[in-house]
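With one protein chain withheld, the remaining protein chains of the complex are depicted in position.
Here is chain A:
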Amino acid sequence: MVYLPPPHLASETRPSYGEAYTNILAAHRRSPLTSASSVIMLVAPDVDALCAAHMLATLLKHDDVMHRVIPVSGHAELEKQRDELATYADLHTLILINMGAILDLPSEDWFGGFSPQLSVHVIDSSRPQNLSSLFGGGEIGERIVIWDDGGAERMEEEQKAWEVLTFEPEPGSDEDSDLDTELEEEEEDEYEEGSSTGKRRSLDMFAARLEKHYMSGTWHGQSASGTIYLLATVLERIDNDLLWLAILGLTFQYTTSRISRDEYDKYQSIYQDEVARINPAPAPSAMKDGDFKSQNPDDRSVYAVDELRFMLFRHWNLYDAMYHSSYVASKLGIWKERGRKRLTGLLAKMGFSMQETQQTFSHMAKDLKLGLRDKLDQIAPEYGLVELTYPSFTRCYGYLSQPVSASDAVEAVSALLDVAGGVRMEVEVEGARNGGEWFGGGHVWEAGGRENNSRKDEDKENVLIGGVDNGRGKDKAGGEQTEELQWWVKNFWTAYDALDDIHQLKRALNLSMSLHRAIIRQGTSIIDKQDIRTLRGHRVVVLTQGPDLALFAHPGVLSRLALWLVDALRDRLPGSVVAGARSKRKSLPFIVACLNEKEDTYIVVGVTAALDFGDVRKNEFGLAFLDAKERCNARTRHGSFDTSVIEINKDDLRVFLETMCETGDR
């Protein structure tokens, strides 16, 4: 038993998160060498992992556990880290956040060969999990601890199948938990002996069961930050900061379509109770125009509110917020002139003048703000906008800022994570909008914060070193190269710092707006130019030019574009609605590829389109990509932990896509 059930399923004999954490503390205090190399957190670069790492670091700090946080971008990097970690003698706790669930951790390839004092904790929201990590017992298996959300409870069948297949005594094969070899052996055996067919059949059944487990695509379970939050609950160390981070993790999962609306509602109601428990009930005066106001300078409380599905609307103007929201876009068809007319029509019907809606939201006329939600409720359904709100949370920041809603914060943080550095971005200056182009509407985004100050230092250093004539050019070039390698690490820490720095967060909101503008621009042009090709059950978009090409070479941004396209086109493209037969509706998966000019590669993102808004389907691209790759020998690379993102050599894209779509046909 090496997976941990969530606390409510724990009992005397079954330890849960709390006990695992106590073990970490105990190991730390018992060991003679307790430097920062003994507890190491590996963190994947996504908002959920960021929040989880932040929370866990806080907990560990309170307990005076010295630790080390290492951002890890993808599997290749993880392997590199593993080789390095093997050299640390006093390492006793390794915590993987949002990575590693799918890997066969107990095997020799990963942590099987590590010293017996090491325990590996896996806090990962991605599914499916590797069964040998999950159920494998014994010396090594005990050291791999999966913090599960209770999903493993329901996998009895898989467990049985796995146990049967793993511990099946097979002649000539040492105990091997690797699935593929196992399956091959199965098949070979079948040809050799036909005697015990009954037993064979049951084995086949088990193998099929396992195959179904692994091959049905990827999906997401409880967020990593949610797991840490449960841990904090058990430890009784909850405060508003932790709660807020957990909420961000959840919101991130929802807004990036990782979990369905039902899942979201489940956790949302839990957090809502928590919010009510920790925070005093808001005074009636606080609830003025549907939004809360900070009651005093130190007010950091969190409130549950219904969030409009408009993008960053508290910080943008109403028109833009609606225009850039993927929900509104899909319902109104915003990319066409007609759609935009419908949007203005909607606003006109609500009695909002064009001028007012172009105003920054906080400066909009008070009565309009007060009536906004009522008006929307009355009029928006005429335009098919029925699900305009969803339950969410808002946090006050004293007098430092307007209250920030969870989805706004997530947008800002993920924008920082994607493009805080490494790409040139123009951001609009507040208030410069109506000054016209003459005065320059924007300036180039420059990330502040610790990490980026340090970069300035480096530049200075470079200049100083290179002051001696000819050394200069070389030094500069060298410096820039290392910069390039590290941009995502910088972004990681910038985003990490922004989690508890409201000023950074507020600045990032502007960046996020530019990002959304770019996405809409690109998305609109894709739909306008009809760049979407339908290849045998897949919709394929290939971006090879455009002003934002460098931007979309980031997998994170590209996935957002793909999600926007999916949302926007859900009900619009032929093929998603088969005439007459509603039950046979099928949605075609989306593949978006973008040229990375610097590297001469394509970044390819696959998104499985769900049928309904707020619904989520398993993403089958991870395996489909691998399959296609094998069959056409394309030179590809998985850069990140997300298996549905792949990097392909420029020349191989065509053949890859063709193979890919043939596979999809099966």
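Keep this in mind: a contact is a pair of C-beta atoms (placed from the backbone, for glycine too) under 8 Å apart; a residue touches a chain by one contact, two chains touch by 3 or more; residues count from 1.
To be clear about the criterion, contacts and distances are computed from a predicted model.
Peer 1: Consult the UniProt record of the chain that does not appear here and report its protein name from "Ribosomal RNA-processing protein 41", "NEDD8-activating enzyme E1 regulatory subunit", "DNA replication complex GINS protein PSF1" or "Enhanced ethylene response protein 5".
Peer 2: "DNA replication complex GINS protein PSF1"
Peer 1: Quick one: which of A:L4, A:I24 or A:V65 touches the chain that's been left out?
Peer 2: A:V65
Peer 1: Which listed residue, A:S16, A:S38 or A:Q359, touches the chain dropped from view?
Peer 2: Result: among the candidates, A:S38 touches the missing chain.
Peer 1: Since one chain isn't shown, list which residues of chain A touch it in the complete complex.
Peer 2: Missing-chain contacts on chain A: residues 32-38, 57, 60-61, 64-71, 88-90, 450-451, 454, 457, 460-461, 464-465, 467, 486, 489-490, 492-493, 497.
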